[in-house]
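First, the structure itself, so that you have it in front of you.
Missing here: one protein chain of the complex. Every other protein chain is in place.
Then we have chain A:
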Amino acid sequence: MNKLVSENQIKPLLKNGLVIMIGGFLGCGTPEKIIDLIIESGIKDLTIIGNDTSYEDKGIGRLIVNRQVKKVITSHIGTNPVTGQLMNSGELEVELSPQGTLIERIRAGGYGLGGVLTPTGVGTLVEEGKKVLDIDEKEYLLEMPIRADMALVRGSIVDTFGNTIYKGTTRNFNPMIAMAADTVIVEAEELVKPGELDKESIITPGVLVDYIIN
């Protein structure tokens, strides 16, 4: 079982219409080399799930600018003006989810839960079309799980089995999306051999990882 693959071996996995979760917060912790591959591949009609649409020249933002995205599920689009322009012109569908809700929907998708109940969004536009449950005299929204065809993870130090450690605030969405997709690709900033990582510090166990690029 060799998970370490070349960029050319990733390309056949990239297809039109994929639902892809991408790690990162304003581009910090986003696997930019895999983004490069998606841009080179020219695949279209993607649904992208991630915290934000980053900046025009970074991370998810580059896929938006390159018109490869049909729909984005995210919490913030304010740092990338192109997202708003494409949304207003009807070229891009934008589903906004509060940040804490979005990550819990992904967690529910990855952890086998039927949904999450959150007080966030009660009495706002976020409530529209959702079930409101009254539990011990407090209102909660039922938010549904989400999963993806593919999760693109950026690891700071990764062993060749896929065990992953994240530095600083690069962790953000990465550990959750690695649980919630059929195919998980990790882009390793630094690659090491199994046994070299402190096992107590591993955040994403390699058993979740299908492919590693370096």
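Methods note: a residue touches a chain if its C-beta (ideal position, glycine included) is under 8 Å from a C-beta of that chain, and two chains touch if they have at least 3 such contacts; residues count from 1.
Here is the rule we go by: contacts and distances are computed from a predicted model.
Of "Electron transfer flavoprotein subunit alpha", "Chemotaxis protein methyltransferase", "Butyrate--acetoacetate CoA-transferase subunit B" or "Carbohydrate ABC transporter ATP-binding protein (CUT1 family)", only "Butyrate--acetoacetate CoA-transferase subunit B" is the UniProt protein name of the chain excluded from the display.
In the complete assembly, the contact with the undisplayed chain comes from A:75, out of A:41, A:75 or A:183.
Residue positions on chain A in contact with the hidden chain: 25-29, 51-52, 74-79, 84, 87, 94, 96, 98-101, 103-104, 107, 118-126, 156, 166-176, 203, in rising order.
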